[in-house]
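Here you go, one structure.
In this view, the complex is presented without one of its protein chains, the others remaining in place.
Order of writing sets the labels: A and B. Residues in every chain begin at 1.
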Amino acid sequence: MTNQSSIKSLPPDENGITELAEDRLFKRVFLTPTVAILLVLSIFPLLWSLGISITTCQRSVQVDASSSTLGNAFCLGNPAELSLQNYARIPTDSRLLTATRNTLFYVVGGVAFQFAVGLGLAMLLNQEFFGRRFFRLVFMLPMMLTPVAAGYLGRMMFDSGLSPLAQLERTIGTALTNLIGQKVTFSIPFITEPSVAPLTIILIDSWQWIPFMTLLLLAGMQAIPDEIYEAARVDGANARQIFWSITFRILLPISLTAILIRSLEMFKIVDIINVVTGGGPGSSTESLVMYVYDTALTYGNYSYAAAIGYVLLVMVIVFATAFLAISRRITRNQLGTES
Amino acid sequence: MKKMLLLVVLAALIMGIVPVAAQGPFAGQKVVVVTQEGSAIGGPAEKYGAEWAAQSGATVEVQRFAYADLFPKIITALQTKSGEFDVMIFAADYMGDIAGAGYIQPVPDDVKEAVDWNDILPLYRERIADWGGTTYAVPWDGDSHMMYYRKDLVNPNSSFNEEFKAANGFDLDEPQTWNQYKAIAEFFQGKEVETAGVTAPIYGVAEALRKKAQSYWFLMDRAAGYSKIPGDPYFYFDETMKPLVNNPGWVQGLQDWIDIYNCCAAPDMINFDVVNVRAVFPAGQTVFGLDWGDVGPISVDPNASVINGLTGFGTTPGAEKYWDYKKSEWVDAEGGVNKAPFLAFGGWVITVAADTDVSDAAWDYVKYISGKDLAGVLATTGGTGINPLRQSQFDNLDLWINAGFDEESAKDYLGAIQEVINDPNAIVDLRIPGAFEYFDALDAGIAKAVTGEASAQAALDEVAATWDAITDRLGRETQLKLYKQSLGIE
Partner (left out) sequence: MKKRSRRATIVLYGLAIFWAFICLFPFYWIFTTSFKRPLDVNRVPRYIPFVDYQPTLDHWKFLLVDEQSKTVRYFRNSLIAAGFACLASVIFGSMAGYGLSRFRYYWARLGWRNDNIAFWIISQRFLPPAAVVIPFILFFNFFHLIDTHFGLIIAYTTFNLPFAVWIMRDFFNSLPIDLEESARVDGATRWQTFIRIVLPLATPGLVTVALFSFIFAWNEFLFSLMLTNFEAITMPVYLAGMKNTKGIDWWYISALTLIMVAPVMLIGLFLQRYIVRGLSAGALKG
């Protein structure tokens, strides 16, 4: 590497970041707007929630807007006292535990499924073939819906009385009946059976969000220059070797970001479930955020909702930190030889 | 240059003159109304609001939100002071949280006079509109649960009667008890039946069993018969605020429902909202439907119904025996049936915010949209979401015949509603702060029991424990006082 006097290229630091040169003003200008916006808009909600979570703050009919005590002012005029009861209640709240378990299932199962299918579709779209543009747009369509609408679509598709799928099932049932000569009813209880409903939720959410994975991964693949593939091919690598040694490696960082983002969103899944099952049958599909929503906005138990929010925050930080640590190690192992 | 100036002056004059067009007693004032989105409730509030605006000179801004979001939206806006509502039209069971906290004004006497207050049935004007002895709301919609059935199938002259009687020992007729209801539903489940020219298998019942919808109200319909002691007002809690929800009467009610779900429900009923009932029953798919008064006008709407003239209307069934929580024993019902009709939800009420700046205009709007004549029109129009609540609506049969009912059906429909409303044993919905949270706990309990996650008894025991926790959190003393108040005691 040749260095001109005006440019000082530093070697990559421990995170693999290569720096062109020190340029203090420029550096600040780039980061400041984002940091400022986030700081201004998130610091107050964060602090308020933390503060409220260690009180008994809840909606009450004894509202006194004029009261000047700190507790009242902070709790929208409702009486409140300091207390740790909310955090004490969390481990004993069975509804919360069920909702957490369901949510983790969505995050782990759903995101893995979405990534796998999304990667496959991205590879498909990365091929050169006639009609590729058309398919690319069509594959993106589900993502463009609002989750509420995706939920309604899901309900129309999986309703066991009025959906085309149900009719297909009935047709299959009749055909089987005629074939065997014995009455066969064939019907998958998509949203009526507690053991199946969570999978249906994942299916609907995946239908909507696989395109997110596909689009991110495709954009990543498109950024890989042809020359690299050509070179590998000249060297005699087969398709599998090319995938693992080039595509997979280069896609790794963006894949991890995609998985992280989707997981974070999945932690907050609410709209689709609300529309499709309302959290039922039983308590099989209720998610954490549905519970937080009810607690905060319907029951008016602001402090408990904030406490759950903070426990969730800690969980997600642990999850995300672990994920990033692991992924960083993988990335380094994968890319270690290159830089 | 001068011409230009003249033009500018002229333009300014014209522009200055035009907006003065608005005239009337409340010219220039703006009334903000918040209510439900959609043709039900929100539609009439806006349509007739515009009529009122045209004659009063005021402007009306109707803020409309989905029903599921309406309570969180209103209560959060009130608590954070981020909404400036003048008129709020909401479900009667918000009263505990909204009137209790002093967010609304008492109804002035001149408003009562203008809307012909005494024409509104006593139950609504005295109990639903009341909070702590003061009238805070103008009732707009009367609400009670009813049973709908296919009277072409379920009657002693039906071609199915012989077969049914042979199996069950009594005639096919409007069921009086939940056991009869179940026997009839079970009998018809899967039977090939002709409806409007199409022969297809019919299902037993359509009821709202979906989680996070209205299931708890339909459990209460059942629990009412099995656990309401005639003459004793306590139903949800006893006089010490101990939950009654897990006593044998309630458990029997829940067990009945689970049995119905397992033997003779429409497919997907576990996912039925009451709105599915309003689609499935009029589409001729089930023998029974339980709903508020809404199925009535829908059943005569040719766009939505194939059973016009085939619908029978009745009160929800009762029970042969009821659980007396005071004596801790089952008691045989007097006359064979203990019926306690349930005034679920209590209907929509109109209220005026305490901190409004346009109080007079707001009340004038209320007078207009809840006037006697308009109420008659609204109650007979399908899709307005407004059910009858005035004596004049029950007396005037023509109103209903003009709306598409045949005379027999109209009598049947109004008769069933009146029977509910005039029943001294009728139960009013739980109207205390935290009502939503109590109901949600019950909702979760029902959902667990129906899917077999827990037995009926275990599920309701858990509900009772949650109810106790909610009561403790909100203050047992206060809750008890408010509960008694809501029952009209003290």
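Criterion: a contact is a pair of C-beta atoms (placed from the backbone, for glycine too) under 8 Å apart; a residue touches a chain by one contact, two chains touch by 3 or more.
Worth saying up front: this structure is predicted, and the values here are computed from it rather than measured.
Per the touch definition above, the residue from B:Asn157, B:Asn303 or B:Ser328 contacting the chain not shown is B:Asn303. For the chain missing from the display, the contacting residue among A:Leu119, A:Leu153 or A:Val276 is A:Leu153, taking the whole complex into account.
Between the chain not shown and the residues B:Glu186, B:Asp259, B:Asp273 or B:Asp360, the one that touches is B:Asp273.
Of the candidate positions A:Ala112, A:Val184 or A:Leu260, contact with the hidden chain is made by A:Leu260. For chain A, the residues in touch with the chain missing from this view are 4, 6-7, 9-10, 13, 15-20, 23, 26-27, 29-31, 33-35, 37-38, 41-42, 44-46, 48-49, 76, 121, 124, 127-129, 131, 133, 135-149, 152-153, 156-157, 162-164, 166-167, 207, 212, 215-216, 218-220, 222-223, 225-227, 250, 253-254, 257, 260-261, 264, 267-268, 270-271, 288-289, 292-293, 296-297, 302, 305-306, 308-310, 312-313, 316-317, 320-321, 324.
Those residues of chain B that touch the chain absent from the view are 32, 34, 36-42, 61, 63-69, 73, 76-77, 80-84, 273-276, 278-280, 282-285, 294, 303-306, 383, 385.
One rule holds for everything that comes next: only the chains that are shown with their structure count from here on.
Note: centroid distance chain A to chain B, computed from Cα atoms, is 38 Å. Chain A contributes residues 58-63, 65, 76-78, 95, 159-161, 166, 187, 191-192, 194, 274, 277-284, 286, 293-294, 297-301 to its touches with chain B in the complex. Within the complex formed with chain A, the chain B residues making contact are 68, 71-72, 75-76, 79-81, 96-97, 100-102, 210-213, 266-268, 270-271, 280, 285, 433-434, 436-437, 440, 444, 447-448, 450-453, 473-474, 478.
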